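Below you will find the structure I want to go over with you.
Then we have chain A:
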Amino acid sequence: SAAGKYTIGISNTVQGNGWREEMVCAMKAQALASGEVTKLNIAHRNTDAAGQLEDIRNLISAKVDAIVVNPADPAGIKAGLEEATKAGIVVVAVDQAVTEPSAYIISNNQEQYAYLGAKWLFGQMGGKGEVFYMRGAAGASADSDRDKGFKKALAEFPDVKVAQEVFTGWQQDQAKQQMLSFLATGTPINGIWTSGIDNVIVDALVESQAPLVPVVGADNAGFVGQLSSVKGLVGAAVTNPGSIGGAGVTLALQILDGKKPAQQTVLVDPQLWDNATDEGKAKLKAAADPSLSPEWPVSISIPDWTTYTKEQIVACKGPGE
Partner candidate 1 sequence: MTTSPLLDATGVAKNYGAVAALRNASLSVLPGEVHALMGANGAGKSTLVKILTGAISANAGRILIRGEARDIRSPAAARRAGLLPVYQEPSLIPDLDVLSNLRLTGTPVEPFRAWVRELGIADLDLRDSARDIPLAVLRVLDLARALAVEPDVLLLDEMTAALPANLAEKVLEVVRRQGDAGRAVIFISHRFVEIAALCDRATVLRDGETVGVVDIVPGVEEEIVELMLGTRIEKAKVAARSVSEKAASAPARPRITVKNLRVGIKLSDVSFDLADGEVAGVVALEGQGQDELFAALAGSIRPSGGTIEVDGQAVKFSHPIDAIRSGIAYVPGDRSEALAMQRSVRENIALPFSAALRNWGPIHMRKERATVQSAIQRLQIDTRAQGEVQRLSGGNQQKVTIARWIAADARTILCFDPTRGIDVGTKQEIYKLLRELAGHGKSVLFYTSELEEVQRVCDRVIVIFGGRLVDIFRVEEADESALMRAAYGLPRGAKADIGILADPQSPSSGTTP
Partner candidate 2 sequence: MSTSAITPVPLGRRLKRFMADRPLVPLIILLVILVVILQILRPGIVNERWIANTIKFAIPLAILAGCQTMTMLTGGIDLSVGTVATMSAFIMATQIVSQDPAVAFLLAMMPAVLIGLVNGIGVGVFRVHPLIMTLGTSLIGTGCLQVYQRTVIASGAKIPDFLAWLGTGVTYGFPNALLLFVPLAALIVFTLARTGFGRLLYAVGDNERATRLSGVQYWQVITALYVTSSMLAGITGLLYIGLIKAPSLSLAEPLVLPSVAAAVIGGTSIFGGRGGYTGTIIGALILTVLTTLLTILQMPEGARRILFGLIVLFVTAAYLRIVEER
């Protein structure tokens, strides 16, 4: 089936962010590697749920066979997904769940992501002390899911206190300025939890010669590099693979080929790589990839779900390009 037989539509509502760019590249690479896709129809821009509804409806107009969507909001695009299913289109949501029951979901577990990292961090802190809690964008649903996981871990460690909670907006510059301002207050802290804006935080600590407290971040190439290169830094990277996009394409193709999964929802649970244990160090070393853009997650593939090579995802070319 080298010619391919399906057209797949993709809808994504954040542009210009390394994680999302990797996700889109993974979708393209997987579509190419599968050999089953003639054409990808990608709507990839910064917009809200209403804008995503517009994109989904445009994709329906374009008569695609399947739509893989990273939802701006789980509930907000229900109507569009329903229409797509009615039009006989296979709908797969990646990264986050959606409330539309007919859609298939293959998602990173955001609550688990936060829980895993926070639990490790609080353990490193000896179960007590002050934590600097650097969240994502206020009002984003992924941020509130992660907050649930963080709060869950916090409840398990009654002696850990949140020294300060800030929203980085997932912006590097904002996060760095917040970190530096906070350091200037001289408030002692015992650990830092970040929602993925991590390497600038380590930078800020190093630059201002502040004590290197444990830091939890995501598996972004920059931070993973720092975990093995910055002396005295104890930290952990929690995987949050952008390659989930590729997995979404795989799932969509399986369904189109008549291989329905057992459940509607597949959760990809995160892993934690810390540099405090030898096992973790080995994983970090294996994952580190200085050639990648520092904002890109290093987990560029998901076993069993993606079949492309590193060259293919880096080339970021879909079928027909």
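Behind the choice of candidates: all candidates are chains of the complex that A comes from, given by their letters.
Operating definition for what follows: a contact is a pair of C-beta atoms (placed from the backbone, for glycine too) under 8 Å apart; a residue touches a chain by one contact, two chains touch by 3 or more; residues count from 1.
Nothing here was measured: the structure is a model prediction, and the numbers come from that model.
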item: Single touching candidate for chain A, where 1 or 2 all sit in one complex; value: 2
item: Chain A to candidate 2 touching residues, read off their complex; value: 15-18, 21, 25, 138, 164, 166-167, 169, 171-174, 176-178, 180-186, 199-200, 203, 207-208, 222, 290-296, 314-316
